[in-house]
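Excluded from the complex is one protein chain; the other protein chains are retained at their positions.
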Amino acid sequence: MRINGRQQNELRPLKITPNVNKYAEGSVYIEVGDTKVLCTASVEERVPHFMKGQGRGWVTAEYSMLPRATQTRNQREAAKGKLGGRTMEIQRLIGRALRSIVDLQALGERTITVDCDVIQADGGTRTTSITGSFVALAMAMDKLAVQHKLARFPITDYLASVSVGIVGDRAVLDLNYEEDSKAKVDMNVVMTGTGEFVELQGTGEDRPFTRKELDQMLELGEQGIQQMIELQKEVLGPIALKITSGQAGAQV
Amino acid sequence: MRINGRQQNELRPLKITPNVNKYAEGSVYIEVGDTKVLCTASVEERVPHFMKGQGRGWVTAEYSMLPRATQTRNQREAAKGKLGGRTMEIQRLIGRALRSIVDLQALGERTITVDCDVIQADGGTRTTSITGSFVALAMAMDKLAVQHKLARFPITDYLASVSVGIVGDRAVLDLNYEEDSKAKVDMNVVMTGTGEFVELQGTGEDRPFTRKELDQMLELGEQGIQQMIELQKEVLGPIALKITSGQAGAQV
Amino acid sequence: MRINGRQQNELRPLKITPNVNKYAEGSVYIEVGDTKVLCTASVEERVPHFMKGQGRGWVTAEYSMLPRATQTRNQREAAKGKLGGRTMEIQRLIGRALRSIVDLQALGERTITVDCDVIQADGGTRTTSITGSFVALAMAMDKLAVQHKLARFPITDYLASVSVGIVGDRAVLDLNYEEDSKAKVDMNVVMTGTGEFVELQGTGEDRPFTRKELDQMLELGEQGIQQMIELQKEVLGPIALKITSGQAGAQV
Amino acid sequence: MRINGRQQNELRPLKITPNVNKYAEGSVYIEVGDTKVLCTASVEERVPHFMKGQGRGWVTAEYSMLPRATQTRNQREAAKGKLGGRTMEIQRLIGRALRSIVDLQALGERTITVDCDVIQADGGTRTTSITGSFVALAMAMDKLAVQHKLARFPITDYLASVSVGIVGDRAVLDLNYEEDSKAKVDMNVVMTGTGEFVELQGTGEDRPFTRKELDQMLELGEQGIQQMIELQKEVLGPIALKITSGQAGAQV
Amino acid sequence: MRINGRQQNELRPLKITPNVNKYAEGSVYIEVGDTKVLCTASVEERVPHFMKGQGRGWVTAEYSMLPRATQTRNQREAAKGKLGGRTMEIQRLIGRALRSIVDLQALGERTITVDCDVIQADGGTRTTSITGSFVALAMAMDKLAVQHKLARFPITDYLASVSVGIVGDRAVLDLNYEEDSKAKVDMNVVMTGTGEFVELQGTGEDRPFTRKELDQMLELGEQGIQQMIELQKEVLGPIALKITSGQAGAQV
Partner (left out) sequence: MRINGRQQNELRPLKITPNVNKYAEGSVYIEVGDTKVLCTASVEERVPHFMKGQGRGWVTAEYSMLPRATQTRNQREAAKGKLGGRTMEIQRLIGRALRSIVDLQALGERTITVDCDVIQADGGTRTTSITGSFVALAMAMDKLAVQHKLARFPITDYLASVSVGIVGDRAVLDLNYEEDSKAKVDMNVVMTGTGEFVELQGTGEDRPFTRKELDQMLELGEQGIQQMIELQKEVLGPIALKITSGQAGAQV
């Protein structure tokens, strides 16, 4: 039996609360078990220097943990004066994943920055950030669409993410912190609504892993992600209709 | 009439939710109108270098705004690689104010760091941080007391803070962002439960102010702070009994 | 009796030497007892990014202590690679105070930076910096006026600053370092020639303070500042005539 | 046909020159096509703070590109004053991969730092760094073994890495820069001598990828890595005998 | 007798290998005994801010040591987050020396950056960098000349550098690390093909030095530099003909 009595292929309780910030163009508060992340999507009518004049937009992400999101307090990166390697790695991952389902041409010369601030961490903060960011991003896109600023809806597919791993020689879905800290293998899976891979990052923390174990983990990941996407659709409501998985965006 | 139809001496709706973080020794989510701050108090069994070997503890604070706490997105200080002057000024103020009502001898050689993370900003984030921090700090102190780690309760008085100002030549209490941005004079008042001043910071933003205006503002500040302290007592419940305003701490 | 045999309401010997730097548009060396600060005002024909195109000028200040201005040597902030919170707080205060008596419209699109470098510190370096900066600033303004670059004189009032405090339960004026380090309450007062407040910053270092103590301190502060302004007028000589307290600037 | 006329499953010319630095405990110059990396392993008789007193060693890696390793000159990270996200991500990956085949207990309380300096870059610098680092690390371990400082040989398996990807809808092995820049999918595979996975990092750069494409890429990666390990064995010569794939280290 | 059995006026074996980098406009690998430096010259079609619009070019240099270029590993400056004083001093010296023999007018509004990366250090890395940089720079200039981008050849003279010193009270040429670390006096000499001084930097490390010792060192330095310039001419081949020592550049 797993901690909390979960099945091998069972997600933790998942909750996505939209519109939690009165200023942001899109925002959600996502809870996956005790992991809680605030995701806000901010639209700015300019693009980074390296994108100027191409008629295309940009989507990027930033990630941060509040100092007491974890069991012991962590020093703030602002106080240290630099971002740590882990933070940079995670925010690069979130941004890359989001861009994979955005038609930057359709977005036009504007930037959407998704901020993922971890309020409380209990494992899976990067995957939870991706799943929540997608919803905040879609809400911000919808705001632009409603203002008739877009020729077509720039989101081309759903996107969610979950962790899988090998704990005690058994593949399990959605590890919490306690499971993660004793996992032999840890893998983050990011997939689209059409069931294809956007990112795969697997690490043999304690020992290498076999091809068979990889297959088991990928299967669990796929199941978990499809459940997450179901909830995303529900939260997005009418906005969901504008997303046609794996195709050019709908007219807006 | 003021924005939102408030009276000159009327606070915005005030709400303090305790125990919002499962790891922190003390935590509250404080809402003053649309200003929302998460305050967590973290206990560490060591003191800064300059305090070592004196048998006394230390209380300090850190302050940060999430990037989209405000109308337009602000760049993270962690990304800029340094804390801004405003942030430093605020966190020095919060720490100083908290220490004024703590008996560091009674705390013993440990540090309590109170983190104030502004989730949404609508004016008065520094005063709201102080009012919320006090409750989180008292909760963390109580946790130490319950563990029999303290000889006496280290909090010697209540502490709360509010902003006052001159808007359109009239003194008003608890300015929101819109009022603050057109205020002629802006003042932050920090007071104890016994009605004495801990900090006074008044600035003639648009013009200097007279002694009479100062008196009016101080009177409003005092009224607002006493209301805030009433709510703090309610939220703290039995912990409140351990705080004997202006006296040496109760036995624990 | 106070240290040095001063009366409760007695300033330390005050001396302002103008024109101490051959390059700066305005410069003074100000001595308040053993506290010695070099203030230079530099004019640049441009404004910061956030002020561009508004037809208005900018006044800002920087503050620094030489490493051996104090009893023990302090590490340079340039060597540490960042400004400390105290430095930022002080230079923000000086800049804000100076801007309160400057008509930025009259200054036109140029920046005056006042550098306050503490050569020797014996308490009250921030208040001494403000008092000296005012004179250096007025001299730089006069240089612009003489060059017919200004339509009216941009300084609208005098400005000086002094510290007051509670030492041994008695309110005293202009604390030196020894008094400051044992003060129960410490307050910095910035006032105009018309006797109004520009900044008030009071801190209960050792204990909170009552309304009555506040009144006593404000009275001492007002007396000290008016004496300082008398000396400023003397040092400025004919330039003083261009400053009409609390009114629009004189024709130039 | 691929650029350079290579087969889909064909590595670029691979060359590993050992002992290229007269100071380092282990060193190789590895060339994979036009990608050239200098790997040096340095032994220090201490461990990082967080490892002290556990009787275990540490292996870490640093990665850097010379400014003109690439087609256009890049600014040095030392001049920028901070490491970029890409650099941190890569050096974390190299260190993690190396540690996966090291018995840190057997190493004892010492640190081996492997520096990977890219002299010329033509795609696959991170995978080439891992393949070269392994040899430099094994040489440094052997030096310790020869000095009778180790109870058993701390390397538990071989380790090499290669990139695979989808270029023009076809899976290919070992992409050079030109292929990499137009690849639809890019994946880095790190495997052991026993054919198990240590790290898998796949990214849909241009589009997501299917399970079938993943399988094709993994197969190519495995083939390439086994060829690389053959060359590592040849270069290591007698040292290779001390590495018993997937088992506790040999007696030394 | 000297270490390695060299004569007082004998250089270490000197080797310059051109064209070692497939991207750089000019590149050499220079070996002076066991000191090995990679020098690449990169052309960019822009000049620094302070040079804009003057119709003149800029030549600058950067210097860095790989972490294990030395007997014990040095921390990377990129990891420390700043350049050390020694690095800045050296790269300023190299840039200044190179500019002394470049006609910046003839170069036109472009920048050449010469990167000197020390692969292995055994004394004399700054002088070796200058000698190698000259060749890389001349090669880059030739590439511009061949592309008909220059009206005349911008290099006005040869340039090389060597160290001299007093070891055991005797003047010696081209000190290796072991000699350098026990030298009483250390001097770096940079000279042109016409035998004039570009830079002289002498330091009494262990004791001051007399005028007579200075004369002996300068004589040795001159001899060494002329030998180095002979080799530079040989390596440059036909490019050498474009450099007319001490005169305006040849037509190109």
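Chains: A, B, C, D and E, in written order; residue numbering restarts at 1 for each.
As a working rule, a residue touches a chain if its C-beta (ideal position, glycine included) is under 8 Å from a C-beta of that chain, and two chains touch if they have at least 3 such contacts.
Given the structure is predicted, the values throughout are model-derived calculations rather than measurements.
Q: From the touch rule at the top of the page, work out which displayed chains the omitted chain touches.
A: The omitted chain makes contact with C, E across the full complex.
Q: Tell me which of E:R56, E:K82, E:K149 or E:K233 is the one touching the absent chain.
A: From the options E:R56, E:K82, E:K149 or E:K233, the contact with the absent chain belongs to E:K82.
Q: Please identify which residue in C:E44, C:D206 or C:E234 touches the non-displayed chain.
A: Considering all chains, including the one not shown, the answer is C:E44.
Q: Could you list which residues of subunit C touch the chain missing from the display?
A: These residues touch the chain not displayed: 21-24, 27, 34, 38, 40, 42, 44, 62, 64, 66-73, 76-83, 87, 113, 115, 117, 119-120.
Q: Which subunit E residues touch the hidden chain?
A: Residues in contact with the chain left out: 82-86, 88-89, 91-92, 96, 100, 157, 187, 191-192, 194, 196-204, 207-211, 214, 218.
Just so we're on the same page, only the chains that are shown with their structure count from here on.
Q: Looking at A-B, B-C or A-D, which one is a repeat of the D-E interface (more than half the contact pairs shared)?
A: More than half of its contact pairs match D-E, so it is A-B.
Q: Report the most central chain, judged by the distance from each chain's C-alpha mean to the global C-alpha mean.
A: A
Q: Could you work out how far the Cα centre of subunit B sits from that of subunit E, in whole Å?
A: Inter-chain centre distance comes to 60 Å.
Q: Give, as an integer number of Å, the spacing between the C-alpha centres of subunit B and subunit A.
A: Chain centres of subunit A and subunit B, defined by C-alpha means, are spaced 34 Å apart.
Q: Counting only residues that touch at least 2 other chains, which ones in subunit D make the list?
A: Only 81-83 qualify.
Q: What are all the chain pairs that meet the touch criterion?
A: Listed in label order, the chain pairs in contact are A-B, A-D, B-C, D-E.
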